[in-house]
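Only one protein chain is missing; all other protein chains are in place.
A, B and C label the chains in the order they appear, each numbered from 1.
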Amino acid sequence: MKKVISMDEAISHIQDGMMIMIGGFLACGSPHKIIDAIIEKGVKDLTIIGNDTGFVDRGIGKLVVSGQAKKVIVSHIGTNKETGRLMNEGKLEVVLVPQGTLAEQVRAGGAGLGGVLTPIGVGTPVAEGKDHLIIDGKTYLLEKALKADVALIFGSKVDEKGNVYYHESTRNFNPLMATAAEKVIVEAEELVKVGELDPHLVMTPGLFVQYIVKP
Amino acid sequence: MKKVISMDEAISHIQDGMMIMIGGFLACGSPHKIIDAIIEKGVKDLTIIGNDTGFVDRGIGKLVVSGQAKKVIVSHIGTNKETGRLMNEGKLEVVLVPQGTLAEQVRAGGAGLGGVLTPIGVGTPVAEGKDHLIIDGKTYLLEKALKADVALIFGSKVDEKGNVYYHESTRNFNPLMATAAEKVIVEAEELVKVGELDPHLVMTPGLFVQYIVKP
Amino acid sequence: MEAKDIIARRVASEFKDGDVVNLGIGLPTLVPNFIPEGVEIILHSENGFTGIGPAPEEDQVDMDLVNAGGLPVTIIPGGVFFDSAMSFTIIRGGHLDATVLGALQVDEEGNLANWMIPGKLVPGMGGAMDLVGGAKKVIVAMTHTAKGEIKILKRCTLPLTGAKKVSKIITEMGVMEVTPEGLVLTEYNTEYTIEEIQAVTEATLIISKDIKPMF
Partner (left out) sequence: MEAKDIIARRVASEFKDGDVVNLGIGLPTLVPNFIPEGVEIILHSENGFTGIGPAPEEDQVDMDLVNAGGLPVTIIPGGVFFDSAMSFTIIRGGHLDATVLGALQVDEEGNLANWMIPGKLVPGMGGAMDLVGGAKKVIVAMTHTAKGEIKILKRCTLPLTGAKKVSKIITEMGVMEVTPEGLVLTEYNTEYTIEEIQAVTEATLIISKDIKPMF
């Protein structure tokens, strides 16, 4: 199973209208080179799931600025003024989700669970229109699992079988998203041989990863 | 915050009638010395949550043999004939749970979630008497979160702040249980100084651990 | 060749390069002996790792590294350790290409019973319900009868492990695919006649028009 492919081939898996997850937290741990390649390719009408829309010139935000996202599902847009502007103009649909709920929704998608029962958001606008379950006297929202067509993640060290190590705070949503998509493409900062990573330090088992690009 | 305590002090936190979680998988990664100390102390009527009841002479099973468990919540009892015998004689309540469901129930307890929505067990005896939820056309069981008074875990390397590294397949339920109890006591195979563990290799952050014993 | 080797050899031909596979205890553990050259499968151990290697030499035994049956094993380069939640994320989330398990009973609807005989034997389901519910392909690998007792039924009478989840049944007598119409015999061991196979099968075998010898 050869997983290392060219950026062109990687990008060929991303099509108009797809639901894609992109790792990173305020652009830390995002697959920057893949994002640039998507902009170059020009696919459109993407629905993007990510922690935030980063900045106008860095991270997921570049795909908002380029107009390629029709919808974003994120916890925060405050660091990218273009997201707010396009939302206010009706050009971008923005779904805001509490960060911990978003993390669990992605995890649930990857773990084959139907959703998440969280107390977070009860009594706030987040709860509107959602099922409320009372379990042992406490109220929980039912937040559905999320899955994507493609997950784009960033790995600090990746071996040829797709085992991924994330350095420091680059980890964030990356290992969750790696479980929750039909196809997972990892941008490797460093590509290493099989056996070079301590099997305790691998945070995403290679079985989740279909493709590796080493820009 | 001094977390390293004597075995006697550790055992003093375990009282008659408590709900306790014990890490390990067929005795691999179980806190054997703490188990022995519980037997020596002789507390009774324990409800034990664990993957399995180990063996008659090794792991959680020793607490079944000693008669200190009134109830066990586990996925497997087949390797300990005493569990089956006591169950058939009505001396031990046994709740059998699919292993993945048990893992998620413990995790949900630790993560502040109300329960787990799993497709596993639908159409089997496991589903009897449980709420069924249909989400996007698929049926899920609602399995409630599990919490305990005390979690007893085993760590291969533990630093003085309670950061834990689990070696090889000793990890199993240990990091999940470490999140889901009022008090968490870790049996350290090796105790190291703060700063000696790679912060990427810590699988249970020390904030979850109240007490460390180094037998 | 012994029945169990015939079965294991035929199971081994089910996999393609890169498949992620969980093998149940007993007969299924023989499968790796028959994997054809050029095909590499990733063996998943539900207690928390991928990359199960051969049993260690006696003087190399490391009791921190055991399989889901509690027996010492090794890990191959590229293998990865994880906790029970991740292990069942892999299983339940649909990331296993196949699971191979034995059965007490299996039936024409694809129902499987392998975790208890009420009032007699209650080992528990361990990870079997998750494996049967989560794997993309569920292969039952077993001797066709148990000491003459018929196991392939019209309807299971024992409590189910999973409802309508089995994809294929492989015995020393033949290969049966579970279809909406019932069990289709697609291959058979030419040491037996089809009549002989039907005689020890309660379920009605639909004979594939492309039926061929098992090897």
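General observations
One rule holds for everything that comes next: a contact is a pair of C-beta atoms (placed from the backbone, for glycine too) under 8 Å apart; a residue touches a chain by one contact, two chains touch by 3 or more.
Keep in mind it's a predicted model, so treat the numbers as computed, not measured.
Every shown chain touched by the omitted chain in the complete complex is listed here: A, B. One of A:Ile5, A:Leu96, A:Ile135 or A:Val194 touches the chain omitted from the figure, and that residue is A:Leu96.
The missing chain, though absent from the display, is touched by one residue of B:Glu82, B:Glu104, B:Glu143 or B:Asp159; that residue is B:Asp159. Within the complete assembly, A:Ile120 is the residue of A:Leu46, A:Ile60, A:Ile120 or A:Ile212 that touches the hidden chain. Residue-level contact of chain B with the missing chain is found at 1, 107, 109-113, 159, 161, 163, 179-180, 194-195, 199-200, 202, 205-208. The missing chain lies against chain A, touching residues 25-29, 51-52, 74-79, 84, 87, 94, 96, 98-101, 103-104, 107, 118-126, 156, 166-176, 203.
In the analysis below, only the chains that are shown with their structure count from here on.
Chains touching both chain B and chain C: A.
Separating the centre of chain B from that of chain C, both taken as means of CA atoms, is a distance of 29 Å.
Inter-chain centre distance (chain A to chain C, centres taken as mean C-alpha positions): 35 Å. Contact with two or more other chains is made by residues 49, 75, 81-82, 85, 88, 92, 134 of chain C. Chain B has residues 104, 118-119, 167-168 in contact with two or more other chains.
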